[in-house]
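Below is a structure I'd like to ask you about.
In this view, the complex is presented without one of its protein chains, the others remaining in place.
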């Protein structure tokens, strides 16, 4: 059975590289086209990329010539799926048109995440939102569609809260993030700014963490998304860590909950998507570590090949009800890995 | 006029070194004795210390012989004041006896901070608690006394909240700390644990941050301390930063407060101690930075020679009322600098 | 076929952990005993170790009880092989006696490396030195034997020079090392010393780099080692890198050599050991990277699973003849991995 041809938009960037790494030897998808900016288009990928992954650049990819993102020449291409790692502004311009032309666009860009007809999905959390693409196509008269995955900082927040919200009702959370530099792309954060330092501000990040979870933890009821009624407050910070966003979370529930109930909820969580046969699904969505000083980015970021979220330090909060910490790999489950999982979810759902 | 002779307990450690650096050329105090562990006692300070300060080790100090902490031989010594940078367990054993012998002990150790008769003081916040030493002497029948300064993470929390609590009433706060490695002393945090990493746990630290501010923001009413009625929840983390503890704070007040009221409160704050003539007082207790990405440890930790606290990013909190960040130097105003200020406060009050 | 039982001396340390990680699922060896200091002996490994590896602690190992290094009780043990990660002083005391008792000791300790009858081996470089154990047993009247591997900084020097010395004759080299903190063990280098810093001194290290290669690049002629006649000068430095020692090398040969001759020598190097069937042998001893800014520790240290040495930047030297850089993983091929390879070499040679 032949694989589905995919293209990667913004292929030379940090998240673009992660897409290519994760798609290597993928059982369903095959990368057939790479797209990049005017600076890189027309050149071989291997010549322009500053490869940051810890596995070798696949030689087949290295030889591929990057194509420009020129909408006039993007009709009837070999690829059926487009994974997008575009900057937000460019994504806003081109992703709708690519969907209109019939492509299945799975995007890591923030541009359309909060669009009223674009589903924002982490399959563990809200796999059923994939159905929203039907309404999307109708409303926008698109032949293809756009599915988004959330911001890398929203990811550990939402994954750790999903089951708790289902069981106990989450009312309020206060989050502080300690985010890795790879989240800012390449060249990204200058070393002079971050060596031995903390930068207590990331443009636009707090707004994302305070809104995206509401859409994912809410429900899709044709034709609309109904947001979860949760108050979220976020402090976002950059720290001198390479990969892995760590978040501290204090949470208040609708009703009294014991520590054991929360631990059991996490331990026994079997989201419906786990019964679907998606190649990139990790064996579990989340792991709780009982050591008192874990998770840590360096030691835990690659848990379940970077597709798992690690939770720890559950203890009472003197202001809200409980507090804990969570860690997720910001460019795997927090970006490219989630986008690929969303594409797998689509095909498992519709084909 | 001759200076007051002082001794430093735990002189070779990180905070001990900071005491010696800050006491160099001090107008009131002169270091006449150094005390250390069995490992260092009997040797010249310059031979055993691993000097970490960025100014040179004073040559007079380098030649001084470290004395053992042997209570039998600590009667009628040359020093009238003892600054303590002892580990907590040892402090618990020796500080009360030294106070009993008549010494004025100003301690950075945590052992006695929450003792019902030991005042815990940052002069900007609660200089009037110094009066509690009178009751302390009576209760314990001590000829001397013990005055403590708070934990280095409590410091930016309390200094930034003091004026707000006075004016608006603080009800609840949630704090996440990003703490420097110098807070763990030397050798302290192994580089293998912290290079490119975050450690989301510091033993005993959350308890300190959740209780010490209540004593300092409370009132001393002879013969007791009445704690402030504030709920505090803390997440404490170690980050690969050398000096400077950064905290993110969300706060709820007793009544509605505007952003401008808070900014004005900070701007116009003139704690009573500012009118006393203490040599180590900075010109202001606190500075608000309006840039959206400040304070940062590397850039701001030495504000007002490390005796100032830097506050920034005041903005609405969707869960509590307001949120902001604060930074203080953990071994200057957060440790040795505060202890010295407390000693100055004592002499200005009583002599 | 049953596996050979092995014990690990100093199992809880950095190199001890690496031994256990590399021996997991090893086709020839099975860890049956762990030995540790008085502090750890009698306790379960999982309770005392501060596990630093990036794979999980094997659960079987975690449950094993650490045994004391008590020579009186170390007769007729289950293990036939002992891998030693002991500190040098302790190694000097116990390794000879363990060899005397009949154990096959493969040691990473420096104590006996330069002993006149102990072979110091990297199998790519001098696999034939293994024959020296015959003379060793005779001279010392041991039932077992000791085989050592070199210092982690000597490793990339020797591996990169071996083939060049064979072909062109190496006369002089000047080496500067940039060494990772894991080379100092755990807790090892305090973070306060190395964050954003370089420490231009490592105790005893320059002597090792200046002498160990002479033994390995020399010949073993029964009954003696004849050292290579090479002048080596080393500058050793610690840098804030987790794993991977990088060395800059300038080299002078006995005769004029072209750049292409050197590249060919490396490219075509097939050390005799490559034809032996050793389970831990990497497919190649060494890889040359043509990019002008490689090797780099973060990107290249895991080349060939950490068993490979990466060489780069070969260019003319204006003082000696040629210069280049080399990188090797200090706790894999530079320590535990080499020791295991040496054990495999022994069994392939003698059994």
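Lettered A, B and C in written order, each chain numbered from 1.
What we mean here is this: a contact is a pair of C-beta atoms (placed from the backbone, for glycine too) under 8 Å apart; a residue touches a chain by one contact, two chains touch by 3 or more.
What you see is a predicted model; the values in this text were computed from it and never measured.
Undergrad: Out of C:139, C:233, C:270 or C:305, point to the residue that touches the absent chain in the complete complex.
TA: Per the contact definition at the top, the residue touching the missing chain is C:233.
Undergrad: Can you work out which residue in A:6, A:85 or A:194 touches the chain that's missing from view?
TA: Once the missing chain is taken into account, the touching residue is A:194.
Undergrad: Which residue among A:8, A:49 or A:181 touches the omitted chain?
TA: Residue touching the absent chain, from the options given: A:181.
Undergrad: Who touches the missing chain here, C:199, C:265 or C:302?
TA: C:199
Undergrad: On chain A, what residues meet the omitted chain?
TA: On the side of chain A, residues 14, 52, 181-182, 186-196, 240-242 touch the unshown chain.
Undergrad: Could you list which residues of chain C touch the chain missing from the display?
TA: Counting only chain C, the missing chain is touched by 172-174, 176, 178, 195-201, 210, 231-233, 235, 237, 239-242, 246, 248, 250, 292-299, 312-313, 317-320, 323, 325.
Undergrad: Contact with the hidden chain only, please: which chain B residues?
TA: Chain B touches the chain not shown through residues 54, 195-196, 242, 298-299, 302.
The rule is short, and it goes like this: only the chains that are shown with their structure count from here on.
Undergrad: Among all other chains, pick the one whose mean CA position is farthest from the mean CA position of chain C.
TA: Farthest chain from chain C, going by C-alpha centroids: B.
Undergrad: By raw count of C-beta pairs in contact, what's the busiest chain pair here?
TA: So the pair of chains linked by the most contacts is A-B.
Undergrad: State, to the nearest whole Å, the distance from the C-alpha centre of chain A to the C-alpha centre of chain B.
TA: Their C-alpha centroids are separated by 42 Å.
Undergrad: Where the CA atoms of chain A average out and where those of chain C average out, how many Å apart are those spots?
TA: Centre separation, chain A to chain C: 42 Å.
Undergrad: Among the residues of chain A, which ones contact at least 2 other chains?
TA: 195-196, 242, 298-299
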